[in-house]
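With one protein chain withheld, the remaining protein chains of the complex are depicted in position.
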Amino acid sequence: MELTYLDAISDALRVALREDERVLLLGEDIGAFGGAFKVTAGLQQEFGVDRVIDTPISEEAIIGGAVGAAIVGMRPVCEMQFADFVACGFDQLVNVAGKLHWRLGLAAPIVVRLPSGGGFAGGPFHSQNPEAWFMHAPGLKVLAPSSAHDAKGLLLAAIADPNPVIFLEHKHLYRRIRGEVPEGFYQTPLCAQTVRDGDDLVVIAYGAMVHAALDAAAEIEEASVRVLDLRSLVPLDERAILDAVHDCAKVVIVDEANYTCAAGAQVASLIAQYGYEDLDGPVVRVATPDVPIPFAPSLERAVLPSAERIRDACRELLAY
Amino acid sequence: MELTYLDAISDALRVALREDERVLLLGEDIGAFGGAFKVTAGLQQEFGVDRVIDTPISEEAIIGGAVGAAIVGMRPVCEMQFADFVACGFDQLVNVAGKLHWRLGLAAPIVVRLPSGGGFAGGPFHSQNPEAWFMHAPGLKVLAPSSAHDAKGLLLAAIADPNPVIFLEHKHLYRRIRGEVPEGFYQTPLCAQTVRDGDDLVVIAYGAMVHAALDAAAEIEEASVRVLDLRSLVPLDERAILDAVHDCAKVVIVDEANYTCAAGAQVASLIAQYGYEDLDGPVVRVATPDVPIPFAPSLERAVLPSAERIRDACRELLAY
Amino acid sequence: MALTRAIEERGLSLYKQGKIPGSFYDGRGQEATAVGATFALGPADPVCPLIRDLGAHVVRGTTATSILAHYLGRADGVSRGRDGNIHFGEAQRGVVGMVSMLPDMMAVAVGMAWAFRLRGEQRCALSFFGDGATSVGDWHEAMNLAGLQRVPAIFVLEHNGYAYSTPSARQFVVDPLERAALYGIAGVAVDGNDAEEVFDATRAARERALAGDGPTLIAATTMRMHGHGAHDDASYVPREQLEHWAARDPLERQRDRLRSLGVDVEAIDESVREEIDVATQEALAMPAPEPASALEGVFCEGEAEPLGLGAAPWSGFAGA
Partner (left out) sequence: MALTRAIEERGLSLYKQGKIPGSFYDGRGQEATAVGATFALGPADPVCPLIRDLGAHVVRGTTATSILAHYLGRADGVSRGRDGNIHFGEAQRGVVGMVSMLPDMMAVAVGMAWAFRLRGEQRCALSFFGDGATSVGDWHEAMNLAGLQRVPAIFVLEHNGYAYSTPSARQFVVDPLERAALYGIAGVAVDGNDAEEVFDATRAARERALAGDGPTLIAATTMRMHGHGAHDDASYVPREQLEHWAARDPLERQRDRLRSLGVDVEAIDESVREEIDVATQEALAMPAPEPASALEGVFCEGEAEPLGLGAAPWSGFAGA
């Protein structure tokens, strides 16, 4: 069936709720209202108020409560109304959820869904990409699908995973992207995927930036540009990254997140250490500079990586 | 005068309280008790309960309250009892303090002191190095002194700075390190410093790892190893880093923080992009792997970067 | 108040015409609370308005033109295109623009008030917040700290019975007003749709604050007559409830009152209409911000300029 990215996520939740009675949704306004983005629309009607639960505005308690439910056998899936609000539940995530298994041998299978990213004039508090914070907190898996297919498959994988998983769903892809999505249950593996072949240069991206990278690659007719979609940031598919660098020798890494200490910094450092000999040129990064995400479209466009910026970076590197 | 790293910090606070009546200390048990590490010992007695203030256990309110006081003209300096607890005040730091000036043109001159780092069997909740989270949050400056001299000078610079500053004071240096410290007021500039000369390889480090790097460098007699102490992580002294790479061509970057998306990842990515042509070998990183910091000395030693690990990494790279 | 509503009505219509990017939030039906409370402040008393409090900005003197230009994301709007909808505030008028994270601004207000108390200034700080926001941990920390330190703060709870789609019954068991006493904070209930009642309560709270008698929580019962944002039809609100409140429209009540005092209300309306028309033209004629400007001002480079003293043309009754 062809679904939007958003509907694919809803479908994953529906499938999980149907197939696993331990699954439970928690969040603000996710019940009758169906959530700020309508991802959970209809689910409370279908599964009842005991499985799709409206919580008070309490990010710490939502995440901590989910951990509690998880360690006695539930599979809670929490929605932050916007990814930005995860800063309000940060402590429970990094100090309780992330460290629990290592400390106590106790698994905390929770999923925290983060509607993230910019591109639609959301401004500084509704456009953030917080993934790097959690990549820097041991014990949390971090997933970031770019397609409807992977959105459903990775969310089902996240719910089945015995670990706490941060699930980044890009708001700007919600209704903009659609694609074939299998019915029923399936899982997408937590590894990278080549979404465009090529061997002169590889663009490494994830989430919405995969689409910008694909647009950029399509414009470059003079060379063959590969695009690698990371899909999972923790675990990070180091093998796939290094293989791509081995094949292409030139690499551009794209983050929608702020530049410093972003996922792309980690990918670049990995390549600089373990792919150094394969490189034929600098490891180029394209990212949002270290500023909050502006509201006005003219400003937002100026900071978020665009297909043009990626294309230009590729061209410059190809000419190296 | 010769002071320990800890006493140098206390002295900076005393000087600031004396010279600037806008300065105010806030924190848990910092008053009569003098703080968990006695950094503020005697200050409440000297400056009164209205300038050295015991707060309830309320990290969000401490930081948010400090922002409030700052925007009406005070210079609050907050102590987190351990750096680890800054996760509980995370939202106020990244969303209120960090974005305030960019959004409203309103400066928030606060300092948040974070007794950070491991090495003394503090375990997972008393040993963390959270700096990378804040490097990835625009609008916050991040300082991490390695010597008594810089601890005082950078803290005085932080208090004078019109921006929110995260000040990492390494607990394991508190009483282990001492050095000449000028009396009275001075500021250390927010830039890197070469703390050991050399031109075969540069080790880039900050905080406690500077000392591990110096020990490692001292053991390597067969080559001349430079050590660059970053001192400031935001702003990051990119010029000094690239110059060092230019001079030495080989680089080892050390983090005590967890590997993924650490400060060192950013430094490595900077070098891989802008120092690529100067490189003669992979950009090598030494960091704590992505695990919580263990309590037992045998385990903690196994994860924190040691002089031996750094030395071995240098030797291997020198042989490249 | 009429101006407030007119600005929001115009904003909403511009939004519906697709001229305003992002999303749009208004405070229809709650104007009396923001206006009445802000009116009672002195020009040196800072205010932290929330999402329903456009009126607070208007009372402080922020012009219709700069508000509309802000909505439109123009270079000369209050936030210079950096932020949108109700996220703004003119620091030079003593207005601290809100962050989205609820209710972070309370701690900031506590900090400002604290500074006033410590410096012995006859000033207070006021923060608005909604009923839903009282579930967040920050509310508790701020209330607790305010009560403990007996800071001259005024907390205005805008109790509209809903947090987005979630009715109060799913936010808390006991009304937040009753909780005030448990923090050592005076609690006062007012009709939030009666501007003069709100004004009187705020004036009394201000007097208490300046007399050193500590903070007050004013619970203003009101109703959000529109959805949470322009995208929300609020179909979850029973029609009778809206009808009940429509009959208590704060603007109509104030008009009646003014009429009975012999004021020519129609003339006011006319002048507001003109003002808005002119403002709309002016705002629409303003340019979008320069793309490169997005990168400026993450850090304060010069001296930290404290919050201004609120050169509001109308406020300051209490100070008179």
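By written order: A, B and C. Residues from 1 in each chain.
Heads up, the rule we're going with is that a residue touches a chain if its C-beta (ideal position, glycine included) is under 8 Å from a C-beta of that chain, and two chains touch if they have at least 3 such contacts.
In this text, all values refer to a predicted model and were calculated from it rather than measured experimentally.
Counted over the whole complex, the shown chains touched by the missing one are A, B, C. Of C:Glu141, C:Glu158, C:Asp194 or C:Asp249, it is C:Glu141 that touches the chain left out of the display. From the options A:Leu3, A:Ala66, A:Met135 or A:Leu299, the residue with contact to the chain not on display is A:Ala66. Shown as candidates are A:Lys141, A:Arg231, A:Arg285 or A:Arg311; the residue that touches the absent chain is A:Lys141. Touch with the hidden chain on the side of chain B covers residues 28-29, 32-33, 36, 54, 56-61, 81-82, 84-85, 87-88, 120-126, 289-292, 294-303. Listed for chain A, the residues touching the missing chain in the whole complex are 24, 50-51, 55-56, 58, 60-61, 63-74, 76, 91-92, 95-96, 99, 101-109, 138-139, 141, 162-163.
Contact between chain C and the unshown chain involves residues 135-141, 144, 147-148, 170-174, 178-179, 181-184.
Going forward, only the chains that are shown with their structure count from here on.
The greatest centre-to-centre distance from chain C, using averaged C-alpha positions, is reached by B. Chain B and chain C have Cα centroids separated by 39 Å.
Looking at chain A, one finds that residues 84, 87-88, 124-125, 290-292 touch two or more other chains. Residue positions of chain C with contacts to 2 or more other chains are 79, 82-83, 87, 99-101, 137-138, 298.
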